[in-house]
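Notes follow once the structure below has been shown.
Here the complex is missing one protein chain, while the rest keep their positions.
Chain lettering (A, B and C) follows the sequence in which the chains are written, and residue indices restart at 1 in each chain.
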């Protein structure tokens, strides 16, 4: 996945379900085609297969429950995500923390399935820990800023730079993106200036009055 | 949903993912068309929307995480299931137990969305408890028999009849089906004889050499 | 346990740990001795054994993880609670929801161990469901009122009376207490007037400036 990248997490919002999910994904695709900036989308699980088949931008699952197939009623596996055509997955978002063993197994297994792994962390310390597993991306998101509109890149720049530093110190190949409170092109610019390769955001686009404009401006900030 | 009914839980098996999911669902539809017996299917979440659009039999989600929409990364909501076109959902399977508050909220909210609720329970006592919430169906499944091929309808008939008794005693309108170890038409017949309105099964069909034959024979047992 | 009863949940507050736990329990004992009203306490797990050996009032564990002994690192079992000398346990508090199977197993097993079971529920519906298992007590606590100082007995009397009604309708022998927002003697009086046999409260006593006075006045409300 080419960076800088903007990853849009659709969460379980009403504004990003079904038809609206497709509309948002189409906006992401439009901006990507116009500007050449990677705009990835993470739709709800029931929409995953449809979005994959309808748009060309990278598509991520928002989570998974289990690395391996088996007798697990209601569980979404790495294989299911791959079969649905997803390019990758988000894991360990602060709204759905998982244990370290699943993170490790998913990251390792993702490599053989050629799926992009994007693991969330909440502090510089936990960013260091998950980056030692060498996922493709680590997203540093202080949970107290999520959904606030107060961008981590401005409110807690030291958490972002500290996270990047930890990744380097454990000798990891992971790239760092940041999230929480990202709502404007300026926030994206600040994030990149701090040394990240992109942003993870949700309500800033999904709940925006004019999502296309927001995505477009954020893409400009990446040029 | 007309009863007797056979509900096939696809779990997270490799044999029931993607294309294979559709093949299994088509078999269910074929038997339903030939014999008029309800054969419902519960595919994996990533396959839900496809199966709904491709077959006419009742389609259930295998689980849900949250009754209401919102900022819940990786969560599948009742609205998502409804939007995907599902007819109903399974909840509280022994492989994915949830708390009582979610069961209650899902059952209540399902009524307004016209979704069929099928709640699993593991004993006569817990069947009584969940049936007091009046879900459409309660599936009694002793977890120690799941996947064994030893049918609950034969190994523990008293759990099945005890469950039916509890449903009546708490004044519930729920219908009882049973599961765990169901692999043959005879198991289905035994289940119906005990007073249930159907069965919930998984590996008995999904892992069968000839799933169509198994479904077909089980349907005959319902006539 | 004689009713009306006041059950004080110490939660994981700093003000109710170790020495302070004993001080609070001694206050409960003092009021009980003076007025003959049941004041039960639910200390933190590490304090359970000490409180049991130092005071004569009923002592409850705040939770348990597992009904049976075994290879469960970090789990507190029913046997551990019994061995520690506790009189009973709270289970399914909204801050630590558990699944229905554990509730059922704990309630059943508690009878043979002569432990008092007190199960929390959040709505009239879930009160009905858990009361069908016939625990000794069901505590109805709307989570949105917990810790607010807005008493359920005044803010949502219909939830309390509705809960009592459900218990009767499922033919349960459980007694109903109520909680959430209880901070004054008047709140206790209102709770009893609605037909409950007591209250479950935490910060109203633990965080009070003069806990002894609060307990004492609440006991008066029970006379």
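For this structure, a couple of remarks:
Keep in mind that, in the parts below, a contact is a pair of C-beta atoms (placed from the backbone, for glycine too) under 8 Å apart; a residue touches a chain by one contact, two chains touch by 3 or more.
Note that the structure is a prediction, hence the values are computed from the model and not measured.
Although one chain is omitted from the display, it touches the following shown chains in the full assembly: A, C. Of the listed residues A:104, A:161 or A:184, the one in contact with the hidden chain in the full complex is A:104.
Among A:48, A:64, A:133 or A:177, only A:133 touches the chain that is left out of the view. Across C:147, C:162 or C:195, the residue that sits in touch with the chain not pictured is C:147. The missing chain lies against chain C, touching residues 9, 11-14, 17-18, 44-50, 61-63, 66, 69-77, 79-81, 83-84, 90, 93, 95-96, 146-147, 202-203. Mapped onto chain A, contacts with the missing chain fall at residues 92, 94, 97-101, 103-104, 108, 121-123, 125-126, 128-130, 132-133, 166, 169-171.
What we mean here is this: only the chains that are shown with their structure count from here on.
With chains as nodes and touching pairs as edges, the resulting graph is an open line.
Spacing of chain B relative to chain C, judged by their CA centroids, is 36 angstrom. Centres computed as Cα averages put chain A at a distance of 34 Å from chain B. Separation between the centroids of chain A and chain C, computed from CA atoms only, is 43 Å.
Residues of chain A in contact with at least two other chains: none.
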